[in-house]
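One structure is given below, encoded as structure tokens.
Only a single protein chain was left out; the remaining protein chains are all shown in position.
After this line comes chain A, so read on.
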Amino acid sequence: MSTIALHDEHNHDHADHGHHKETLISKYIFSMDHKMIAKQFLVTGIIMAVIAMILSILFRIQLAWPDKDFPFLETFLGKWAEGGRIKPDFYLALVTIHGTIMVFFVLTAGLSGTFSNLLIPLQIGARDMASPFLNMLSYWFFFLACVVMMSSFFIQTGPASGGWTVYPPLSALPKAMPGSGLGMTLWLVSMVLFVASSLMGGINYVSTILNMRTKGMDLWKMPLTIWAFFLTAILGILSFPVLVAGVVLLIFDRSVGTSFYLSDIVLGGNILPNEGGSPILWQHLFWFLGHPEVYIVIMPALGISSEVISVNSRKPIFGYHAMVYSLIGITVLSFIVWGHHMFVTGMNPLLGGVFMITTLIIAVPSAVKTFNYLATLWRGNIRFTPAMLFAIGLVSFFISGGLTGIFLGNASLDINLHDTYFVVAHFHLVMGSAAIFGMLAGVYHWYPKMFGRMMNAKLGYLHFWLTFIAAYLVFFPLHFLGLDGVPRRYYAFTEFEFMKKWLTVNVFVTWAAIMAALAQVAFLFNFFYSIYKGKKAPQNPWESNTLEWTAPVEHIHGNWPGEIPTVHRWPYDYSKPGHDVDFIPQTVPFSQTMSSNLPHDFEGNAEAEKIQQEWELANPVQENKG
């Protein structure tokens, strides 16, 4: 508390003196202000997303027209697309880097990094993060990771290309494929930097939430966004170090000649000296992070959509406690389900059975969340802001993609579906599209908070409808390819007679993907144009209850001038009967809303209940007659 008080004084005393005057570098580059860092994460995330999207269009072109030449590809890609055709090795590099960028740089750093940084201090009522310096380092490590990853496009042998899961021995042996040379080294370095970044971020988020909540903000008064960020950060802190352990062992195998993952290998006629290692070890280490990672991606999106759906339905989120407990359930269970990625890797079949049970259990909290979203919409008064549209889209994707998870989580069914397009369709819906929609919902909803201006709603509508329809057109048909036994990461379908019937579907899917990509131009234009030319944002544009909308629109260091507001109630008092407007911000004390207080609000505080009863006796309800 004392530090916060001191900070206050500091602001007051020196505001006019210019001591505090920020230079361009300290304000925009090496900023330690959580709002600026959030924006840095967001813009970097968007740029990386655009790059990953372009990569995906490139390999979709290859899949749709495997025997056509596209001279412009050679113009851009040079020897990787000689004669206008992408080469098989480069195709694999494209899918690998697309996956890596989307999972780690966009949906982990871009999503968690942006919204945890922006919302944690603002929604819990803190001046800044627990450690602003660590926060700044977190961004710059992330930035470095991005630069290192992208640099692999500028080397002779090309980027890593063993799939985003980089299974050894393929990734461990530089001779196994060109991408396993320097490109793979860069991938590993980038990943170490990235994990360092997300650990610094995660520790910061957890300590800020636990230690720096404003007066009255107990854990059960936190918005669901904060709960989601909190649990996500815990997941990241506990699982990312395991990936680093795995990565370090892989670096040793590649560079020092150890045999953690290698044994009994004859590569191209050469007998390798490695003995005693197991490639399965990598898979265990990787998926011990990899599966929680899926929830690291989706939980912030679920938190954001909970908030957005509640605000725009003008209704409290249904089953707030159930929502929190299901998030906690997902967090705990996500650590014991990693083996469902390994049912057919030759792992002991006994383990397969165990992992199947834990995997299908995790469907229960996910189902509860879905039903609670539906119940929140029921009898609401729904405002279709762009953010709300994206949140509804998220729920739809979460259902569609979640249900196919029941197939894949079942070890027996996974035998035939593993590594097919069914898996591709599944995770692109449930964690790709759903998480991206959560992120976009967040951007549209909190844009006024980030930039003090509004985005153009109509462009947002256009963006939503095009993306929503295109995403379904892209991913729904892919399930059927998988059910026909078409494996993923195939450079072309031309070598198999039975796959040729899917070529027309591939053309259709590629056009849908191009439509989805072009629809993002509406977003990008809207986003960057509105930073400078958007309409000035009002104080509380969505009539929302949470704390961030009490902070001034113009950003100031420390978020609130003077004292930080005190919190009196939970964040979901929307359309409370007896109150004249349909929202009551968290900062409004119960003494000002006597007409709408419910016995439940006082949490057993006898004195408060007595005061309320006396007031009700003195002011009999008149509305009931009318």
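The definition used in the following text is that a contact is a pair of C-beta atoms (placed from the backbone, for glycine too) under 8 Å apart; a residue touches a chain by one contact, two chains touch by 3 or more; residues count from 1.
The criterion applied here is as follows: contacts and distances are computed from a predicted model.
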Among "Cytochrome c oxidase subunit 2", "Peptide/nickel transport system permease protein", "Hydrogenase-4 component E" or "Monosaccharide ABC transporter membrane protein, CUT2 family", UniProt-listed name of the chain not shown: "Cytochrome c oxidase subunit 2"
Residue in contact with the excluded chain [from A:26, A:255 or A:412]: A:412
Absent-chain contact - pick from A:147, A:210, A:374 or A:556: A:374
Residue of A:263, A:540, A:566 or A:595 touching the missing chain in the full complex: A:263
Contact residue for the chain not shown (choose from A:151, A:207, A:258 or A:396): A:396
Interface with the undisplayed chain - residues on chain A: 71-72, 87-89, 92, 162-163, 167, 169-170, 173, 176-177, 262-269, 271, 277-280, 313-322, 344-346, 348-349, 352-353, 356-357, 360-361, 363-364, 367-368, 370-375, 377-384, 389, 392, 395-396, 399-400, 403-404, 406-407, 410-413, 415-416, 418-420, 457-459, 461-462, 465, 468-469, 472, 476-477, 480, 483-485, 487, 489-492, 495-498, 501-502, 505, 518, 521-522, 572, 574-577, 582
